[in-house]
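One protein chain omitted, others in place.
Take a look at subunit A:
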Amino acid sequence: MSSGTILARAFSRAGYCVFATNEYPSLIRGGHNIVTVRIATREIHALEGVVDILMALNQETVDLHKQELHDGSIVVFDPKDYDWQASDFSNKPVLVPVPLRGLVEQGAGEPVMRNTIALGVTVGLLGVDFILVESVIHDQFTKKGDEVVRRNLAFARSGYDFVKTNLPALQGCHIAPTTKKEDVLVLSGSEAVGLGAVRAGMRFAAIYPMTPINSLITFLADHAKELRIVYKQPEDEIAGINMAIGASIAGVRSMVATSGGGFALMVEGLSLAGMVEAPLVIDLGMRVGPATGMPTWTEQGELQFVIHAGHGEFPRVVLAPADAAEAYTLTIEAFQLADKYQVPVFLLTDKYINESQWCVPKTHFQGDVLLDRGKIAQTEALASDVSFSRYSLGNDDGISPRSFPGQKHGQYFANSYEHNEVGHVSEEPMNRKAMVQKRLKKLSAMSRDILPPSVYGDPEAGVTCVTWGSTRGPVLEALERVGFAVGGTRVNVVHFSWIYPFPAAQAAALLSKSTRIIDVEQNATGQLSSLIREHTGILIQEKLLKYDGRPFFPEEILDKVQSVK
């Protein structure tokens, strides 16, 4: 999504809030690919259902998106693709023919350069100065050499100049001026997870390629040397999680990332991490299932899966970021919790979060993080009489200090069999019971760290939308539009970032105030609502569920909220 990124970063540098998302089929090349960039002078959380400027690089794009246009939307197209006429549209868009192919030929470029020309045209139509996009093009392509920079600038310029020369009346008709307040980054959710992991001192990641977490791999592999981390591509996800557990036991913060199908292979290893009490962070980028599903589309279908995955009973934490900013902070939190409780911690992300591009103030990523590695055995305190009890039962919170292989007098066995305090196998009934209790005690200990659900709008509102993960964005966008009220009734959002152990008391307190609760989820069965029912007894009758692979639009939320119950 290079052109989309450049456009987003150009406007972000000028002080606008931007959001970009991509849609593409599961093909290496071809098919209908789009990137949608939204630019605003206020903070935004999602896309809209309408399109102001449609930049069509082929006929199909207009065919597929003309219903999203409104009267006055601009349609840029190359008459060589298809000579669109006003009569082809049920609404009244402004038709702007631009000879994209002709401009490519004039500059002796490849057909792909139409993207860059289109970028210049867009900037021209929005009426901002070319220098805005010039600096971003320079920074984006400078690694590829001066010639690449020069050519990209030339093609962008030709599109920009075409608008200046031929379409003076259209300039500047769509965007209000703004001023820059602070440095802002434009990055994907995957990249935010990567930044969070690095900030948290993550040293080892074993990730088998899978949509939608591939840009996390790119980020880690590109920076492995300077950051002193190892990214290893394993032969499969089974190897990946076992490698990460090995690195964790050896003493470093480690992680895996995958999507649902890859995680299915990791489930055996998850259970191993639970048994040997290995800290581990698992980034699960959900996409449309079951099986191979629709690999490049978004869904929230794995909430119940991650809570219940793994044979046997053992504790875990499940966190679900709503956007890139939260992906960064919750990734750091995930590593801290994993070490503190010596458990696997999930980051439940999705395709929409991972591959969309979000604007986040730079300062968000700049604070120091004080690493808390949890309970670590200190070598000087270890007795030389071979008595170190890695899985000591003498802790109320179930967490026992760990040693690392190579540490003097810290010898123990990390054992996938049920074991005693040293790690020797034990099938003795009293030991078994004590070890199960030791591990499960952590669940209650975690209650002191639980992040309660966030409330947006009036906590006393009569109508509540329940969200988790990426559905927060479109719901907030919708409710901000109507001032968090519908027909005189106040509406709020109760949003869950901390999914498990479920914040039952806090959820019950918040939800019991509402007379109407609407569960908004990107799956077909309302998985969070089942969790709420299980832990609070509250039965949510109204559900807005979307499972066609496309993210929610604010308009769909408003339709539901405004509908008579």
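The rule is short, and it goes like this: a contact is a pair of C-beta atoms (placed from the backbone, for glycine too) under 8 Å apart; a residue touches a chain by one contact, two chains touch by 3 or more; residues count from 1.
One rule holds for everything that comes next: contacts and distances are computed from a predicted model.
**Q** For the chain that is missing from this picture, which UniProt protein name fits: "2-oxoacid ferredoxin oxidoreductase", "ABC-type antimicrobial peptide transport system, ATPase component", "Nucleotidyltransferase" or "Spermidine/putrescine ABC transporter permease"?
**A** From the choices "2-oxoacid ferredoxin oxidoreductase", "ABC-type antimicrobial peptide transport system, ATPase component", "Nucleotidyltransferase" or "Spermidine/putrescine ABC transporter permease", the unshown chain carries the UniProt name "2-oxoacid ferredoxin oxidoreductase".
**Q** Decide which residue listed in A:43, A:183 or A:548 touches the omitted chain of the complex.
**A** A:183
**Q** Please pick, from A:62, A:198, A:330 or A:353, the residue that touches the omitted chain in the full complex.
**A** Here the residue in touch with the unshown chain is A:198.
**Q** Looking at the full complex, which residue from A:39, A:247 or A:399 touches the chain that isn't shown here?
**A** Residue touching the absent chain, from the options given: A:247.
**Q** Of the listed residues A:206, A:377 or A:465, which contacts the missing chain in the full complex?
**A** Once the missing chain is taken into account, the touching residue is A:206.
**Q** Footprint of the hidden chain on subunit A, which residues?
**A** So the residues of subunit A touching the unseen chain are 9, 12-13, 139, 183-187, 191, 195, 197-204, 206, 223-230, 232, 234-236, 238-240, 242-254, 268-269, 272, 276, 362, 365-366, 368-371, 373, 386, 404-417, 423-425.
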